[in-house]
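Heads up, one of the protein chains got dropped from this complex, but the rest are sitting where they should.
Right, subunit A next:
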């Protein structure tokens, strides 16, 4: 991406040049050359046509090459990057050589094409010079042959040669800028691709920033991932009062995380509406949403820096006391206090220096630091032992009773105390009630429950 932006920047610079310098040089030199030796107009014309045609041909050809090479560059970078992120997987499967082969293949394609581009330039630049120099030579020869009839030409030979070179430089600059432009257009297209992803979602940035309460309502929400045909969420409706705790359970892939992401407006539903605090998410200033809803995602991603820098990203004015408060509820204080630097302890790339459960508790701390009206925990305690998990829930209930919590979990024990539990199956809500109700009547819930009953009898 930075590469793309650089390319575009260079294009803008060169456009300025093209607009200002090149045409003036070109026209000026051409006029002077014609004035100096009018007889040779056809030679100049021939030169301009040949160089122009060659330049145009190259530009077109390069356009294709640049698009392709950018693609290869991406591929090479992707492989390099995923081998950094997945270094443990690669090593544990002994796939270093296979990955090297994959990388070398992609890198080889890139090499071949970049050499090809190099060859094209190797022909183009010297080619232009050669044409111009031959034109100069031919011009000198022609002038010489008629020197007896046009003695005056003798005096202007040197300047004529100078003009021809000026014309050449102008044309060459134009050709370079054109090839550069094709490269930049490729980049511009890619930047555009990124920017185009957003516009399906419109954000009313001018709407007032509201302090919303924690009421949630979904009305007939259907959602399909971009590019899929089958909806992942089908006609979902439910309501949560402020301060309530909602549990969501369901099979892997039933759509729980998708629902959580919709609550944070990462996507908009295809049909239906999601309301928080009585307002449709699509009509709210995004800042109102961020203030009201905090989603702790299933895969915890922390940014390299320090613990405090991660928390202050959400709330820049967070004091140490605020951080202590949130960390305490999330049961993170326990290990943060063990670190000599406490909140200033470093967070490595991918938070590799924290254990799975520690990462999750840090993510929960980050979710809490802004004191949202709605907290969505998407399987955010899966790597916690039962004890820590229980303590998190107790602390939430004790200190944040007024906060609406949506808890997505695989373990029934994580949600059984909720005011209400939604049971999801293949993108639908197939049950909605308290633990007791569902345990008594709901088939899907009962199956899940059965799979989790304590196997005292086994032990």
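Some notes on this structure:
As a working rule, a contact is a pair of C-beta atoms (placed from the backbone, for glycine too) under 8 Å apart; a residue touches a chain by one contact, two chains touch by 3 or more; residues count from 1.
To be clear about the criterion, contacts and distances are computed from a predicted model.
Missing chain, UniProt protein name: "ABC transporter, ATP-binding protein", from among "Isoquinoline 1-oxidoreductase", "ABC transporter, ATP-binding protein", "2-oxoisovalerate dehydrogenase subunit alpha" or "Heme chaperone HemW".
Residue A:154 is the one among A:27, A:53 or A:154 that touches the chain missing from this view. The missing chain, though absent from the display, is touched by one residue of A:35, A:60 or A:130; that residue is A:130.
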